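Of the protein chains in this complex, all but one are displayed in their positions.
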Amino acid sequence: MCRFLCYKGKPILLSDLLYRPKNSLILQSYRARERTVPLNGDGFGVGWYAPDISPTPGVFTSLTPAWSNQNLKRLTEHVKSPCFFAHIRAASPGMRVTEENCHPFQHGRYLWMHNGGIEGFYQIKRRLRQSLPDQLYHAIGGTTDSEHAFAVFLSLLEDTDRTISASEMGQTLLKTIARLEQWTAEAGVIGPSYYNFAVTDGQAVAAIRYVSDQRLEPISLYYSAGKRFECVDGVGQMAMADTGEQAVIIASERLTDRQSDWVRVAPNHLLTVTPDLKVSVELMSVERRQADL
Amino acid sequence: MCRFLCYKGKPILLSDLLYRPKNSLILQSYRARERTVPLNGDGFGVGWYAPDISPTPGVFTSLTPAWSNQNLKRLTEHVKSPCFFAHIRAASPGMRVTEENCHPFQHGRYLWMHNGGIEGFYQIKRRLRQSLPDQLYHAIGGTTDSEHAFAVFLSLLEDTDRTISASEMGQTLLKTIARLEQWTAEAGVIGPSYYNFAVTDGQAVAAIRYVSDQRLEPISLYYSAGKRFECVDGVGQMAMADTGEQAVIIASERLTDRQSDWVRVAPNHLLTVTPDLKVSVELMSVERRQADL
Amino acid sequence: MCRFLCYKGKPILLSDLLYRPKNSLILQSYRARERTVPLNGDGFGVGWYAPDISPTPGVFTSLTPAWSNQNLKRLTEHVKSPCFFAHIRAASPGMRVTEENCHPFQHGRYLWMHNGGIEGFYQIKRRLRQSLPDQLYHAIGGTTDSEHAFAVFLSLLEDTDRTISASEMGQTLLKTIARLEQWTAEAGVIGPSYYNFAVTDGQAVAAIRYVSDQRLEPISLYYSAGKRFECVDGVGQMAMADTGEQAVIIASERLTDRQSDWVRVAPNHLLTVTPDLKVSVELMSVERRQADL
Partner (left out) sequence: MCRFLCYKGKPILLSDLLYRPKNSLILQSYRARERTVPLNGDGFGVGWYAPDISPTPGVFTSLTPAWSNQNLKRLTEHVKSPCFFAHIRAASPGMRVTEENCHPFQHGRYLWMHNGGIEGFYQIKRRLRQSLPDQLYHAIGGTTDSEHAFAVFLSLLEDTDRTISASEMGQTLLKTIARLEQWTAEAGVIGPSYYNFAVTDGQAVAAIRYVSDQRLEPISLYYSAGKRFECVDGVGQMAMADTGEQAVIIASERLTDRQSDWVRVAPNHLLTVTPDLKVSVELMSVERRQADL
């Protein structure tokens, strides 16, 4: 079911956030706390923006587990970024463990991650692919539901080269889920789909905590905002911050033990972060989504 | 553009054929003689049948070059087989180097390899995929034209679980090419496609040397038949054989220097090998192919 | 700390024993029952003998986890063997995850695995290496204590090309441990070393369950003998066997739930299996070991 994290704020060293918190993402690769099975060892990926170099992000993925990857450690200890995504994978049954299936997926300036699964994906895969314009159809390199959902998101943007507002990003995420839900419903799929998605263009970030069956609990999702992330005595933690040093972190699990640092995203809520770090959390509007289709 | 070989005959050690001939396939991974670029270092694969164990073949693939892979060496030095395929890849521009894109491709009891390229593949990919039944559509794990051509071949068999005669296998191969040619023609693709395919169900083998533009030379293809492959003083070579010890080898390049050991397959000819090693070479019948569609 | 298994008996399909038992080694790669940490995801290896092909074993290793490796699955589903070793690794802190560090280690006709760790290895590494003849010194490709212990074992054989009796193999294993213990003692190492080793030449097998501090419990080790391993309805299990069909399995954990199938090796006992499957378990004789040095 995977674990992920998003960072947006003052440029920090990737390793400070990936390795140094008490419940760091790297630890979660073999000791996740909020999954029944604590293991996320089916590859990993990190995508980071270097705004002074390029509007597109750099991406490093590997199908070996994150906990032992020396390249990941050496890379993240030497790169700072104001915006990055990281993901550790627990492959769904039947989904292959390949580099092509590692998150985050990247297209132009966009990064995308998923924690969950689309129930009945094979029943909608053909229809989904048919809906895609050629450029996106041919850009798909792997076989996951997650990468295909990303292609749907991109197809709903009219132009994948432009940046968009946090609000538009969030709305497009809602439309993506609405479309997936419509297709699975029309295909007669019964079981629930888990849609914890995160997306960014390096400026704004949107993330969602959603399960299609309202009686169920979505996969865990947290955020921390209005503080500064810092590394003290080798341990990563959140601290009070002046304006201009603030950061927003979105993560599948709390990275630190102090519960006041983290807000649990309510079920079926959408989280958006503007380029200047304004965070908005709102209940997904199902009506609007349906009207959009 | 890749290099490949097929073996069918008395069970032999895989390494004897893959490593020991003077121009072995492993040497061809960095020193191919009949390609402008001598390098085939974008991964490799070997598939072998163990008839007393299973009707389906074992497959070992890797995206590292064949020349340095220790697992390949140790595996092929400890496995004997009466029928195996091996392939070293030179990825076409734009095609990713992943394990999922390594040949031979396997589905049930079938193995498939390709040396060449379908011109304008992206222009027919959607139509090709739409033509596939669900089982084959979802089984595709990579992004190559080669694997997609295999899916077309499999879709033309009515039942991928049964074995078929060498003749039927050859005819299905012709129909596969006819279909690909029809689609590329209808898509307005101009340039030539190179279709050196090999396929087997572990019993019969079919291979073809074909380029769609008759004014061009197809990619090289040879076979050796009616002899026995043996390893003398560590060098693999062909020798006279009694009935029951004979073997057929099909290869992109001659594996040994004695030219009399090898027959060059004529352009646009189909080669079939029956389970009891009868070899047939015939000119592809374009008319029949078109009637089939 | 790793998990391993050894099989010796009637030729069986490797996958039947590796994948099909209820607590199979592959399951132990992420769900080991008798380790505090249930994860053994730092690579794996399998070594098998094909006596009609070669006196040396084939070996396949990879640094990806065993649970998702397609090559391992396809290989073991197509190879039968009367004698094989398999190992899933949990790297000790500071030991790198590389293919060179994957067990089983192979030298000529011998295979070697280790589950445990030599306390203070770095304090004896130089002395250990100095004791090795050139051939063994240069053959070491990795950095683990386990591979170095294997080199000591090989150096105690006068000729690594010959086969030896189960009894001599066991005695050489005891001498190996005695030498390691002497060196660590002389280096002033305090903490306990865990020495669950297994070794074979394809004919005899020896394994040991030992911890240097007698007040501690060695790592778990079991064996099953005098029965036949079979796969019923896809589940691997032990059954009564006629002579000639019997098998001996040695494993870090019980592979099946029926406790009567398995004997727990007593602490500090040596287990040997003769080529005709006679099993002997005896308390390690410390006096003899010391006299040997």
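Order of writing sets the chain letters: A, B and C. Residues in each chain are counted from 1.
Just so it is clear, contacts are C-beta pairs under 8 Å (C-beta built on N, C-alpha and C of every residue); 3 or more make two chains touch, one makes a residue touch a chain.
Just so you know, these numbers come straight off a predicted model, no measurement behind them.
Considering the intact complex, the chain excluded from display touches A, B, C.
Considering the whole complex, the residue from C:Glu99, C:Glu168 or C:Glu230 that touches the absent chain is C:Glu99.
Taking the complete complex into account, B:Ala91 is the one of B:Ala91, B:Ala225 or B:Val273 that touches the chain left out.
Across the entire complex, the residue among A:Ala50, A:Met95 or A:Val273 in touch with the chain not shown is A:Ala50. Although one chain is hidden here, its contacts on chain B can still be listed: residues 30, 37, 39, 41-42, 63-65, 68, 70, 91, 96-97.
Considering the complete assembly, chain A touches the hidden chain via residues 13, 48, 50, 53-54, 57-62, 70-71, 74-75, 77-80, 99.
Annotation for chain C: contacts to the undisplayed chain at residues 96, 98-100, 122, 125-126, 129-130, 134, 137-138, 140-141, 143.
The rule is simple: only the chains that are shown with their structure count from here on.
Least step count on the touch graph, chain A to chain C: 1. Between chain B and chain C, the centres computed from C-alpha atoms are 40 Å apart.
Each of residues 96 in chain A touches at least two other chains.
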